[in-house]
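Reviewing the structure listed below.
One protein chain is absent from this view; the other protein chains keep their places.
Every chain is named by a letter (A and B) in the order it is written, and numbering of its residues begins at 1.
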Amino acid sequence: SLLAACGNSEKTAEQPTEEGQKIEWRMTSTYPSTLIQLGTMGKRLEREVNKISGGNITLKFYEPGVIAPPFETFDAISYGAIEAGWSTPGYWAGKDPALQLFSSVPFGPSAPEYLAWLDYGGGKQLFEEVYHKHNIHSIICGMTPPEASGWFKKEITSIDDFKGLKIRFFGLGAKVLEEIGAAPQLIAGGEIYQALELGTIDATEYAMPAVDYRMGFYQVAKHYYFPGWHQQSTFFELMINLDAWNRLSATQQAQIEATCAANVRYGISEGEALQADAMASLEAEGVHIHTWPPEILEELEKAWNKVAADLSTGDPEFARVWASLQSFRAKYKAWSDRGYLKD
Amino acid sequence: MDVFIEFLPFLMFAVLTPLLFTGFPVAFILGGVGLAFWLLAVALGLENSNSFFLIVGRIFGGVVNKQVLVAIPMFIFMGTMLEKSGVARSLLHTLQLMTRRIPGGLALSVTLLGVILAATTGIIGASVVMMTLLALPVMIERGYDKALASGTIAASGTLGILLPPSIMLVVMADLLSTSAGGLFMAAIGPSLLLALLYMLYILIRTTLKPELAPALGAEAAKGQLSLSVVIKSFLPPILLIVAVLGSIFGGFATPTEASGVGAVGALILAAVNKKLSFTTLKNVVEQSALTSTMLFGLFVGATAFSFVFALLGGHDLILHLLETAGAGPWLVLAVLMLAVFVLGFFFDWIEITLIILPVFAPVIAQLDFGNHLIDPSLTLSWFAILMAVNLQTSFLTPPFGFALFYMKGAAPSSVKLTDIYRGIIPFVLLQLLGLAMLLAWPEIALWLPRVSG
Partner (left out) sequence: MKGLFSFAQSLQRISNSIGRFSAWAIVLLALVIITDVVLRRWFVIGSTKLQEMEWHLHGFLFLMCLGWAYSKNAHVRIELVSERLSLRTHAWIELIGCALFLLPYVAAVLWFGFDYVSYSWAYNEASASPTGLPDRWIIKSAIVIGFAMLGFAALARLIYAGIYLFGPKALAEQTPFSHTEPQTGES
């Protein structure tokens, strides 16, 4: 099967565990367990992997900071201080820039296309190559639908409105905004709401409508933009120390992979189902829900292509992954343009 | 042996507590005890020999790489500069002149200052240290009772974590999946209630026992209070407060950045007052660096202790004890409140919220208090505020009240920890009174969010 063919490409000196030998691992999370989707998918993984393995595998979920501060997860797993982590590859841009491309890509693919690249377009091999260098085995283990573009205090009617816009933004999207003359800001999570309210920043990106609604940003900014060009779909991951992974029996590895595959599927179905109610509630609160005009999206995409080219020049690994994704998408277009109804 | 292993986390406290009283620095005992128990766990085969690696990550990710903590050295610098340049002294002196007919006038003014600072920042370390630097030396010089003076400062200094903006409320909102804006609204009433309780207490206490807060002697007071004195001593600090608050509310700066505005403002004030020599600057720089190192030193030691406590399963042990307590909304609420209060003796607020909230959030969301709440959809907010007041109290409860440590680190050496412990007890009781009132009358918290929709 496909599952058996991947994952265990290299042989190590480690002895696999006996069939049936129990493992109990700590899994530190970068999101609190109660956070819609981002955290709850991790809790689902904890629950389901225990059931599927008949109690043979325990991944004990730890809230962010209890054992490891969120951004320390990578080093801790790589070093073997803890065995596992729940996160998204985009967190590790500073460790290996290529990993950002396995999280979500500006103007990137939506869920089916992204998964197609990962499973059948060479994405997974690249993903494991990058991670194995760092002594980590990571498995794509969750997925979420598009995010919103964010909350703006004033309406944006042309690309020039971005010039000098103080916007709280993170990741590759921030780089794109910088390119078109906006001023991306790093505001601590706890201070976003107030900064937006008082006009210290003009706008902020956050998450999908179901999460944004709870944060209450609609009370201080009334313009909510779609689509989320910076994040069309997002992968989440189960990171495992490579030595610990290699010690697992083939059955245990298959059980973890099967749980993750199911987790991806539930991430999408739940994510797609959740947003409509939140959108209705937001509209009831008087939020103006906007769609980006095509010419603004074009400008943003142009800026992104320049950013991607720059990043590729700076980092060969990033270039390799970017080329793979691009060539897959170019080929895929022949299918997607014709296969799906357009409205 | 199994029982020994299971209770290992509690043994950590049994070992820690007597060691603290040796007088060796608290930060180093915390780090050393954490390491010792980790080594024990490795020797017993409970822990892998790599996991202490995370201590370095916790120091970096939990203390260094934290944007909001930047406010602490800045507010400390501002406080030290105001103290050394004499601005604070002259303000508090004038305040005392103005309030000389009111018993405990200076303590009342300090409480008000605490409320103002609380509205500007959510970092309690910063406001406690700053108020200690500004007000404590003056209060002692004026013959105030050390216990009353330190209790007033510690309690009003910790209001900052309750009164918005508050990092604590944001974290709680996150963990409870509720709106931070809503919690901010709900926290305003209780914060003001607590400030009022402090002031009433000070008023009653000093009326009954005037020697705790001696009024200015007739000669010292005579003829000094002219309009020009008032303006001269009030103008500089008012300008500074306007700059700090104005930079926040004018949308120039986040509360964290406003601390930097305050620091530079204090520097400019000292220069304008012609108090800024190189020696003064060097003194202020060194003193404030030492004070903030004292504070972060505590973080650096405590992170090892709480890390090993979590590794050894301490959190599970606490949850296990709580879950055996039973059901029923009032019982659940009572048990949780009691647990938070008791945990507060030893842990800091972030630790407690991380132990309790993720596990109990679903339970709390289901609690039904009948018609005790006018709007039952606000149950979660009510609970969050009850917990927030309780957590604020944890800063004040000995032996491990971080506010008390911050204060000790910044206080003149004539103030002993004994004075601080003694002074804080009535204020802890006031906190409990406030908590009881919130339990009895939820509207204290919920009225504002209810009417503002």
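Methods note: contacts are C-beta pairs under 8 Å (C-beta built on N, C-alpha and C of every residue); 3 or more make two chains touch, one makes a residue touch a chain.
Everything numeric in this text was worked out from a predicted model, so none of it was measured.
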Identify the visible chains that the left-out chain touches across the whole complex. A, B
Residue touching the undisplayed chain, where the options are B:Ser85, B:Thr206, B:Ser288 or B:Gln431: B:Ser288
So one chain is hidden, and I want to know which residue out of B:Leu267, B:Leu317, B:Ala365 or B:Met437 touches that hidden chain in the complete assembly. B:Leu267
From A:Arg26, A:Lys43 or A:His134, the answer for touching the chain not displayed is A:His134
Across the whole complex, list the residues on chain A that are touched by the chain not included here. 71, 75, 78-79, 91-97, 100, 134, 164, 166, 170-172, 174-175, 178, 182-186, 311
Under the stated touch rule, tell me which residues of chain B contact the chain that is not displayed. 20-29, 31-36, 52-53, 55-57, 59-60, 63-67, 69-70, 72-74, 77, 247, 252-253, 257, 259-261, 263-264, 267, 281, 283, 285-298, 300-301, 304, 399, 405, 408-413, 416-418, 421
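One rule holds in what follows: only the chains that are shown with their structure count from here on.
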Provide the C-alpha centroid distance between chain A and chain B, rounded to the nearest whole angstrom. 36
Quick one: which bits of chain B touch chain A in the complex? Just the residue numbers, please. 48, 50-54, 57-58, 60-62, 65, 67-68, 122, 164-165, 167, 170-171, 174-182, 184, 248-256, 307, 310-311, 315, 350, 354, 357-358, 361
Interfacial residue positions of chain A with respect to chain B in the complex: 32-36, 62-63, 65-72, 75-76, 79-82, 186-191, 193-195, 198-200, 214-216, 219-220
